[in-house]
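Take this structure first; my questions come after.
Left out: one protein chain. Kept in place: all the others.
Let's turn to chain A:
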């Protein structure tokens, strides 16, 4: 899986986890506020424009802004499945 596909899969998982935590209406609406993402109604990312890492951070920031740091903490298990992305995030932090 190339990097873009990894990001699409990871971001889709993030959105779907937020759908469980926050509910589908608000989770998808907030994800669609990230202009670089194209998302279908079940929260799957179909396209990412620009830097996917930026899009991921914007998405996480959007959720954190809405309901606090706690929702970010709940994403840890997703990142363990994508070590390359997690490593890139760590170097950028």
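In this text, contacts are C-beta pairs under 8 Å (C-beta built on N, C-alpha and C of every residue); 3 or more make two chains touch, one makes a residue touch a chain; residues count from 1.
By our rule, contacts and distances are computed from a predicted model.
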Protein name (UniProt record) of the chain left out of view, among "histidine kinase", "ATP-binding cassette domain-containing protein", "EcfT protein" or "ABC transporter permease": "histidine kinase"
Full-complex contact with the absent chain, from A:4, A:20 or A:35: A:20
Where the missing chain touches chain A, by residue: 17, 20-23, 25-26, 29-30, 66-71, 74, 76-77
